[in-house]
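Every protein chain but one is kept in place in this view of the complex.
Take a look at subunit A:
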Amino acid sequence: MSLINYSSREINCKIVYYGPGLCGKTTNLQHIYSRVPQETRGKMISLATEMDRTLFFDFLPLELGQIRGFRTRFHLYTVPGQVYYNASRKLILKGVDGIVFVADSQIDRFEANVESYMNMLDNLTEHDLNLERIPFVMQYNKRDLPRVVPVDDLERELNPRKAPYFEAVALRGTGVFDTLKVACKLVLKTLG
């Protein structure tokens, strides 16, 4: 749910990074934060536990600047990946304009990806939202690790609708901006 303010001429859009625990959602946001110009980014807010796991969410506002007179902002959120924080995930998905699903490519995490994906579909349904009508980008993260599932298999299981996908190594920044760019552009198309 984007907010268009015709009076102060602002547009705010909400993009949520979804995925299983430890797949690299926060790492994506940290990389973005470290590489965008200072005037583009706001303060990154992370509510994390002592073990560095996301407790509630991360939040990073990005501002594109004036576009045809409108200050255009993207608010990036992550959800907590751990299974038992579903109430938080559901809340954060409320009013989402675009979703990035970060999948962990490791063989051991295949089931966790599927579970998180199904959980996302359930939570969207509860908000009366349908993935087919929401801008959606898939990111296969941790491609540098030795025991990873082939992309074709991940595609078959997690991306039946053939949304755009990117291979990534978020820790090094590979694929992070490609993912973000496509997600932002798809969201803008729904406004234009």
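The working rule: contacts are C-beta pairs under 8 Å (C-beta built on N, C-alpha and C of every residue); 3 or more make two chains touch, one makes a residue touch a chain; residues count from 1.
By our rule, contacts and distances are computed from a predicted model.
Asker: The hidden chain: which UniProt name fits, "ABC-2 family transporter protein", "Roadblock/LC7 domain-containing protein", "Peptide/nickel transport system substrate-binding protein" or "Cytochrome c oxidase subunit 1"?
Answerer: Going by its UniProt entry, the chain not pictured is "Roadblock/LC7 domain-containing protein".
Asker: Even though one chain is hidden, which residues of subunit A still touch it in the full complex?
Answerer: Here the touching residues of subunit A are 1-8, 11-12, 14, 32, 35-37, 40, 45, 47, 59, 62, 64-65, 67-68, 70, 72, 75, 77, 94-96, 129-130, 133-134, 173, 177, 180-181, 184-185, 188-192.
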